[in-house]
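Here the complex is missing a single protein chain, while all its other protein chains stay put.
Up next is subunit A:
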Amino acid sequence: MKKVISYTALAILAIVFIMPFIIMVFGSLKEVKQAQIDPLFWLPTNPSIQNYITIFSNGIFLRWIWNSIVITVIPVMTQMIFAALLGYIFAKKQFWGKEAIFWTFMAVIMIPQQLFIIPKYIMFADFGWINTYWALIVPELWAIMGVFLVRQFLQGIPKDLEEAAYIDGANDWQIFFKIILPLSFPVVATVGTFAFISNWNDLFQPLIYLTNEKMFPVTVGLASMLGKEGNFGVEMAGATISFIPTFLIFIFFQRYFTEGITMSGIK
């Protein structure tokens, strides 16, 4: 009986959750004219790749993808490196002001990021960063949440390992690269996957710092298509392509997502 309820609920919810994605993919394979009139137009008959040809023939779309890659990949890399380094420093090293510095960094989590948007816009206008990659890369070079995760993880690891290495004459850098980094790899990978998803999907910040269509990441680009009363098939072709990187990251690193969420929330 319990099983029957479980499977019935599962079937209904699975359909609800997969439906939008099916409509997206099938819709992207449908002729332009059908898209607006018939709610069932996306059902799989006469697929065509016309919408994909349309979207790529407009060179700007590839440029948007490229912009997204630039403003995503660089911060992801540096955030992983800084999470590991700072996590190690705050977990294992002893120095003046350590706790005060760490908790000052952490306090920023309480501030909604929207509060920084207006002053940052003014600053970036001064720096000449509006409509450049800098506005989206430089502020994102490191993030405190990743540091927190690595620190939590390393605090749970006994000191014996590094002490043995110290006695063998290893210095901090060697200990970091040979012991700490391999040990904390799963957490650093978690930091990377989260950074990837949040930067790739970010709409708010690029919307404000970028006004030139050529500089848009794919989120803002797609949003501008949605706004232009375009046709659904082409929009869904764009959506499908921009979804592929997140989907691949998700498939390969799913474990890190679910573990990361649990780690950050419940200690």
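As a working rule, contacts are C-beta pairs under 8 Å (C-beta built on N, C-alpha and C of every residue); 3 or more make two chains touch, one makes a residue touch a chain; residues count from 1.
FYI, contacts and distances are computed from a predicted model.
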Omitted chain (choose from "Sugar ABC transporter permease", "ATP-dependent Clp protease adaptor protein ClpS", "Dehydrogenase" or "Sarcosine oxidase subunit alpha") - UniProt protein name: "Sugar ABC transporter permease"
Only one of A:I49, A:L62, A:M77 or A:L141 touches the unshown chain, namely A:L141
What residues on subunit A make contact with the chain left out of this view? 2-3, 6-7, 9-10, 13-14, 16-18, 20-21, 23-24, 27, 36-40, 82, 85-86, 89, 93, 95, 101, 104-105, 108, 110-112, 114-123, 138-139, 141-142, 172-173, 176, 197, 200-201, 203-204, 207-208, 219, 222-223, 226, 232, 235-236, 239, 242-243, 246-247, 249-251, 254, 257-258, 261-262, 265-267
